[in-house]
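One chain of protein is taken out of this complex; the other chains stay put.
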Amino acid sequence: MTLLHTIYLIAITAEAMSGAIMGMRRGMDLFGICMLGTVTALGGGTARDILLGHYPVGWIANPEYLSFTIGAAIVTAMIARHMHHLRQIFLLVDGLGLVAFTVIGCGVGLEMEAHPSIVVLAGVITGIFGGLLRDILCNQVPLVMQRELYATVALFTGVFYVGMLWLEVNSSLATLLALGSGFLFRVLAMTFGWKLPDFQGKEIRGLD
Amino acid sequence: MTLLHTIYLIAITAEAMSGAIMGMRRGMDLFGICMLGTVTALGGGTARDILLGHYPVGWIANPEYLSFTIGAAIVTAMIARHMHHLRQIFLLVDGLGLVAFTVIGCGVGLEMEAHPSIVVLAGVITGIFGGLLRDILCNQVPLVMQRELYATVALFTGVFYVGMLWLEVNSSLATLLALGSGFLFRVLAMTFGWKLPDFQGKEIRGLD
Partner (left out) sequence: MTLLHTIYLIAITAEAMSGAIMGMRRGMDLFGICMLGTVTALGGGTARDILLGHYPVGWIANPEYLSFTIGAAIVTAMIARHMHHLRQIFLLVDGLGLVAFTVIGCGVGLEMEAHPSIVVLAGVITGIFGGLLRDILCNQVPLVMQRELYATVALFTGVFYVGMLWLEVNSSLATLLALGSGFLFRVLAMTFGWKLPDFQGKEIRGLD
């Protein structure tokens, strides 16, 4: 599936760059920047593989992925001062990456012959866990748990993709439609500021 | 073992609700709340399974567990304003869950034919890692490392359970006695505020 693989390589490069930027903003050194970029890019697939027991983990079977993420982080460290001009492009590539990661993750779940709900979840985990691990390493509550339709886009993409396969839509067509509709959903969510309900948390008394 | 399984389902529901409440208090959106509830409820068994290499992980083999935790989190999001009235009941169900998780975790260790100390540890990890992962996602030092007899109750329950099996006590009886004595220990610890020693930390100079 060449298109999906190409999108994947572009996406891990972009994710590594955005992780590297966040590391620089937190005063990390060059090692920390490379590591944060790599975790952001490859953490989702790694979490999925470990949870599913799908060995070898992606980047261990394909160490060249590490060249992409480490290379991207180093380039970022050199040109970061100018990268905010590219912010719009990054948001679009990030959205494309989110849906591509999700479709790829669903594919791994299917290959493991998991229950359909687990297949979708494998996609969602692949889509969001890189950013979640990045935020934990940066010592902040994961953004994905707080705001914007991000995980929801992954969930929609996964359900849509698995649903089409269940309807026996041709696999390449299902991939294209899932990528397209998921990406459109993400762009619309960003454009119009769609978000899930949250709650005036401070008023709520805890149970512990 | 039907009683233990019933307690397990009640316990993951209660844990998911308490995780959801904590997510709401931190201003998470609906996805974050469902995720935090699920991690709190199922994180302990997941950590145990990954560390032991016990695949498939519990909720991947039994995706219906996810319906319990996600359903519990959504219900919590709707009724949270009134749940503090149930605080006492939650503390009791949480204590029962802690000992049930521990006994179930020991069972997985036994099934893997691990060393007795690892069997006990598998129980302790099952009992406490859900809350530990919840606290990491909420960006705070895990409560279980700081105060109260919580991990100690899990340790006691695990040692007691494995000890009775070693003494060739009937398995169902050992389960009942471990659940009962562990739960009693937890209730006494809460009632009388028992805690482990800690240390005037700030006076101590670091080594790094």
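By written order: A and B. Residues from 1 in each chain.
Note that a residue touches a chain if its C-beta (ideal position, glycine included) is under 8 Å from a C-beta of that chain, and two chains touch if they have at least 3 such contacts.
Values in this document were obtained by computation on a predicted structure and should not be read as measured data.
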Of B:I74, B:L91, B:I118 or B:M190, the residue that touches the missing chain is B:I118
Would you indicate which residue among A:A80, A:M112 or A:L177 is in contact with the undisplayed chain? A:A80
Which residue, A:I60, A:L173 or A:L188, contacts the hidden chain when the whole complex is considered? A:I60
For chain A, which residues reach the chain that was dropped from this view? 17-18, 21-33, 35-36, 46, 50, 55-57, 60, 63, 66, 77, 80-81, 83-84, 86-87, 90-91, 136-139, 143
Going by the touch rule given at the top, which residues of chain B touch the chain that is not shown? 50-53, 114-115, 117-118, 121, 136, 139-142, 144-147, 151-152, 155, 195-199, 201-208
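Everything below uses one rule, namely that only the chains that are shown with their structure count from here on.
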Report the inter-centroid distance (CA atoms only) between chain A and chain B in whole Å. 29
